[in-house]
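Removed: one protein chain of the complex. Kept in place: all other protein chains.
As written, the chains take the letters A, B and C, and residue 1 is the first residue of each chain.
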Amino acid sequence: MGVSPRSADDSPVHRLNPLTKLVFAVTVTVSAFALTMTWWPLLLFCAAVLPMVIASGTLRKFFPMLLALWVPIALTVYVIQGFFYPETSRVVAEIGPLELKYEGLVFATQTALRIMVLMGGFFLLLLTTRPGALMSAMTQRGMSPKTVYVVSAALQIAPALAGRAQGILHAQQARGLPVKGLRGRVRALVPMAGPLILGALTDVGDRAVAMETRGFGTSRRPTFLTEVPDTAAQRVARTVMGLCALTAVVANVFGVLR
Amino acid sequence: MGGPAALLALCGYTLGAMLTVSGAVAGLPTTTVALLPVAITINIVMGKIVYFSGLPLQLDSIGTVLVGVLAGPAAGAATGALASIVVGMTITPGALPYAVTAALIGFVAGTLARAGWFRRVPTALLAGGVIGVFAGVVSAPITAFVFGNAGGTVGQSAVIATFQAYGNSMLKAASLQGLVADPLDKALTVALALTLLAGLPSGYVHRFPFVQQHRVLAVHRLVPRRT
Amino acid sequence: MVLRIDSLIHRYPNGTTALAGVSLAVRAGERVAVMGPNGAGKSTLARHLIGIARPTSGTVEVDGRDAARLGIAGLARSVGFVFQNPDDQLHATTVAKEVGFGPRNLGFPADRRTALTTWALRVTGLTAEADSHPRHLSFGERKRVALASVLAMDTPVIVLDEPTTGQDHRSITLLEELIGDLHKKGKTIIAITHDTDFCAENFDRIVVLADGRVRWDGPVERWLEGAQDPSVSAFEQPQMTRLGRRLGWPAPVVTVDGFLDRLTDHAETTG
Partner (left out) sequence: MIEFRDFSLTYPTGSRPALREIDLVVPRGQICAVVGAEGAGKTTLAGVISGVVPHMTGGNPRGSARVGGRLLAETPPSELVGEVGLVMQNPFNQLSGARFSLREELAFGLENLGVDRAEMIRRVEAVMADLGLTALAGLSPYEVSGGQQQLLAIGSALVMRPAVMVLDEPTSQLDSVGAGLVFDALETLRARGVTVVLFEQRLERPARYADRVLVLDEGRIVADGPPADVLTDPRLAEWGVAPLRYTTAARRAAERGLWEADRPLPVTLEAAADGFAAALKSARTAGGL
């Protein structure tokens, strides 16, 4: 596992303030779920998400990532809801004892497309943003430094731990630990996971001390080494997107009331 | 169709998770804050190992339960919610909507730890079952309305499909699946968390005042190693 | 030859060359210290010795068999590797179980396992800690548990990665006695270290790596003769070597004993 795989190259989308991209991802997701037309999320994906991805030049990374996660979910939804959707009337086809239902297929289409927008919006953010920049932007917008700390540290410790897992595997194999076959793998679980997790947990004591002696968690207002670029246009764009999301929610709620 | 429910589940849950985190994290001492990222990493690592082993389990909340036990319900809840965000950022955005379930797991674990359920193994396993019931019920609306009942694994999806085939509504099918699978999964999670706690150096738990204040763990963990 | 490395080249996928043609032969029973500055290729070489890495070209043979083909598991009976960080391997609930883990994996019969475990605990000074939880011990003790757990596998070759870091006087003394004992038993000992005093006092032969090549291979004293050689001056030399040099002695001394002998010689040579 790696810290969010990001493209090395640069583009106007890369240079956007991370918050702008975050608000974008949230807005398209909320909009996708807010309106009830079946094909609306697809329109949203093609009209909003896709142009951004193309502008960022990450299309070649974006689609494999998206498809790898989205296709299995979409297939599952189609199978489950196509055949087992409750309260149905129209049967499209019969396959053995199973009935393929029209309402189920429509629901599956809508759900799968919504998930595509959700994933697409966030992949765009991740592919074009340095995690450090996103975290700095969040802190500078007043998010609690502790919350930001937890997320950024988790992003870095996970890959560091993966490297350490390799070392542990070698150390145990050098002691004759068999790791081939299912039985070997199950037996190897404790000698592998034990040192890894206990090691990581015991490191916490030292790390907390190091952070505390460097002033972490004091109530003083922090300053920042890195300045996150922002423009008036982006501030306006964020407000507009926020209003769009809000409108979508309100429309949806009124739909509920009616 | 399904629109309002999906949106409410998504927005309500996400908002709930955000509020939980911002409320909980601010008050935590540094040692606990430093523990959280490691706990999140443990969730991810174990989740991956189990996922690739093909076992019909999740075991992706060991870290969350550990924090609940060592540092209390607020810290546990924050771990769960932030873990979903980290997984959302690194592995799949599909984890984001489940942030509230993950937070609830940590919260319940912490609450039961405070009540002393983790002092003995049988009650600890029972606590795992209770955590599982909460997790199962609360994640059902997300699975049903946001993901159209596509479960996290093929096994889960198959169970849900079976329940739907027997004429249950989508929400009911998802809830039933959760109630079948989650208690067992979380009991096993608790068992593994306890094993890990036993391997920590003796002075370690003393860095967490919650454990001392509420006598969360059995007495033998707190006495000197050598006399 | 228990170990034969022939024109070993290791290039990483990113293009950096870690080893640029290393040849080395080690006889059974030798004590060899491998030294080199950071990035010289020491750890890459070690990875080849235990079959983790595959040569880009060249060969590594342990007991006449190809190390890369045997792999790490196949070499477990021949080469014991004590990793630098003990916490990478401690997983059992007692020290005795931890030490018995290797012999069990190798399928040794019960009585041999017990005998080896008892011996390994004794020579590392851990007999009293046999029933302790390894993770409840201090760093130095944990490092000795890791050492004992490799000794118990009774391999003919033992590789020690930075054995002296973080160790106090007592632990180092114990380690030095142990190296002497193992040498008497005919074991081959290879240490990767940057502690020149420790090398000088406990090893017969020193191999210095720099930029992926062997810059020196031979007795420590002879290496130190080339004081101007950058492969020598990169290291903090043994205390006695620097002292001898200050006194204007032409040939280097490396140990306190060697220094005292030379001192006596100089005193008797009337001036």
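Some notes on this structure:
Going forward, a contact is a pair of C-beta atoms (placed from the backbone, for glycine too) under 8 Å apart; a residue touches a chain by one contact, two chains touch by 3 or more.
Everything numeric in this text was worked out from a predicted model, so none of it was measured.
Note that the absent chain touches A, B, C when the full complex is taken as a whole.
Considering C:S171, C:T188 or C:N202, the position touching the chain not shown turns out to be C:S171 (whole complex). The chain omitted from view is touched by exactly one of A:L22, A:L124 or A:A153, namely A:A153. Hidden from this view is one chain, which touches chain A at 130-132, 135, 145, 148-149, 152-153, 156-157, 159-160, 203, 205-218, 220-227. Although one chain is hidden here, its contacts on chain B can still be listed: residues 30-31, 37, 202-203, 206-207, 212, 222-227. Take chain C: the residues that touch the chain left off the picture are 37-39, 138-141, 165-173, 194, 197, 234-236, 238-240, 242-243, 246-247, 256, 259-260, 263-264, 266-268, 270-271.
Quick note on the criterion: only the chains that are shown with their structure count from here on.
Common neighbours of chain A and chain B under the contact rule above are C.
Per-pair counts of C-beta contacts peak for the chains A-B.
Distance from chain A peaks, on a Cα-centroid basis, for C.
For this pair, chain A with chain B, the centres built from the Cα atoms lie 19 Å apart.
Centre-to-centre spacing of chain A and chain C amounts to 46 Å, using the average Cα coordinate of each chain.
Chain centres here are Cα means. That of chain B falls 45 Å from that of chain C.
Chain contacts: chain B has residues 199-201 touching two or more partner chains. Each of residues 135 in chain C touches at least two other chains. Every residue of chain B that touches chain C in the complex is listed here, in rising order: 198-202, 225.
Within the complex formed with chain B, the residues of chain A that make contact are 1-4, 29-30, 33-36, 69, 73-74, 76-77, 79-81, 83-86, 103, 106-108, 110-112, 114-115, 118-119, 121-123, 126, 131, 143-144, 146-147, 149-151, 153-155, 157-158, 161-162, 165, 185-186, 189, 193-194, 196-198, 200-205, 207-208, 211-212, 216-217, 249, 252-253, 255-256. Contact residues on chain A toward chain C in their complex (touch as defined above): 164, 167-168, 170-179, 190-192, 194-195, 198-199, 202.
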